[in-house]
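Step one of this worksheet: look at the structure below.
The complex is shown incomplete by one protein chain, all other protein chains being positioned as in the whole.
Labels A and B are assigned to the chains in the order they are written; within every chain, residues are numbered from 1.
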Amino acid sequence: MSKKVNLLMFSGEFDKALAAFILANTARDMKHDVTMFFTFWGLFLVKDPNKFSDEDKTTYEKLFSMMTPKGIGDLPLSKMNFAGIGKDMLKEMMLDDDTPPLSAFLKGAINKGVKFYGCKLSMEVMGLKKEEMLDQLEVVDAKTYMEDALASDMQLFI
Amino acid sequence: MSKKVNLLMFSGEFDKALAAFILANTARDMKHDVTMFFTFWGLFLVKDPNKFSDEDKTTYEKLFSMMTPKGIGDLPLSKMNFAGIGKDMLKEMMLDDDTPPLSAFLKGAINKGVKFYGCKLSMEVMGLKKEEMLDQLEVVDAKTYMEDALASDMQLFI
Partner (left out) sequence: MSKKVNLLMFSGEFDKALAAFILANTARDMKHDVTMFFTFWGLFLVKDPNKFSDEDKTTYEKLFSMMTPKGIGDLPLSKMNFAGIGKDMLKEMMLDDDTPPLSAFLKGAINKGVKFYGCKLSMEVMGLKKEEMLDQLEVVDAKTYMEDALASDMQLFI
C-alpha cells in the first residue's frame, strides 16, 4: 500500500542533501508519495543556478546572495572539520564507485515526481524570489507544511 | 481533528530554534498539541537569562556556565561558516522583513500553550538547576519523552 513520506530540508549541505535525495528517490521507486519542504539553508538546494535577480533586493539581501551558494552545485559539506576531508575527495570517491553526482539525484527526484515545497517566510527573509528557484518549487506557508507532515507516515528534519 | 506534534530540541542554535518555534506555534494555531523536549545544547533555549546560581556547582559546571549561552538571546547560528554570514545580518534581514525576533516566538509558544519538557539527565550532566530555567519547563526523564513521542503523530529531532 502506498504511504507518504515528508522530509523537511533545513540544512544546505552536500552530504545531508545526498542522503535526503537517496531516501526520497528510493521511496518514490517503492511508489510512496514524497514531499520535500525546503526552508532556511535548505532553499539553496532548489535555487536555479542559472537564474538570478538583484531586482527589488535590499543591500543585505544582495550581499546575502553573493555570499551564499548559487545552487545545489555549491553546497558545502557538513563535516569539513574531520581533519580537512573535503567535498572534492568525497566526490572523487563517489566517482570511483560509480555513484551518480548530487545533481543527478536532484533531477531523479524531479523526474520521479517528488513534490517540492519552498517555505514562504524563509524566502522572504532571505530575499529569495520565486523566479530564482527551480520551476518545480511551489511556495507554501508553514501551515501547508504542517498539514502535509501530519498527513504523512514518516517525517524527518534534515 | 486535533493531532499531536513532538519536537526534540537537541541543537542550541538560533536558526534551528527559529524554525522549531515557527513550526510549534503554527501547529498550536491549528489547534494541535505540541511538546518540545529540550536536551543537551537545546537546554540553552529555555534557560532564564535573569536567573543564575553557582551554588552546588562543581568547578567544571561553573566553567561550563561561563562559556555557554546565558539564554535564548545568546544562541549562535548553525552556519557561521557560509563565508562569515553572521547572526546580526540575519537578524537585520528579519527586521527589514517585519519578522518578529526569536524571543517573541518563544513567548508566543508559552502563551499558546506549547508544553516544555527539559531532559533530567542532560541537566544533571551540564549542572543546570531547575531554578535557572524558565518557570514553564517541566523536568522529565527519557522515558517520559519516549512515551510522549510515541503517542504523537509526528516527531522531529532538531
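Rule of thumb we're sticking to: a residue touches a chain if its C-beta (ideal position, glycine included) is under 8 Å from a C-beta of that chain, and two chains touch if they have at least 3 such contacts.
The structure displayed is predicted, hence computed values, not measured ones.
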*Which is it among A:Met66, A:Met89 or A:Ala104 that touches the chain not included here?*
A:Met89
*Would you write out the residues of chain A that touch the absent chain, in ascending order?*
3, 5, 15-16, 19, 22-23, 26-27, 29-30, 32, 78-79, 81-85, 89-90, 92-94, 96-97, 99, 153-158
*Which parts of chain B are in contact with the chain that was left out?*
8, 10-12, 39-41, 58, 60-61, 63-64, 67-69, 76, 80, 121, 124-127, 142-143, 145-147, 149-150, 152, 155-157
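Heads up, the rule we're going with is that only the chains that are shown with their structure count from here on.
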_Chain centre separation in whole Å, for chain B relative to chain A (CA means)_ = 25
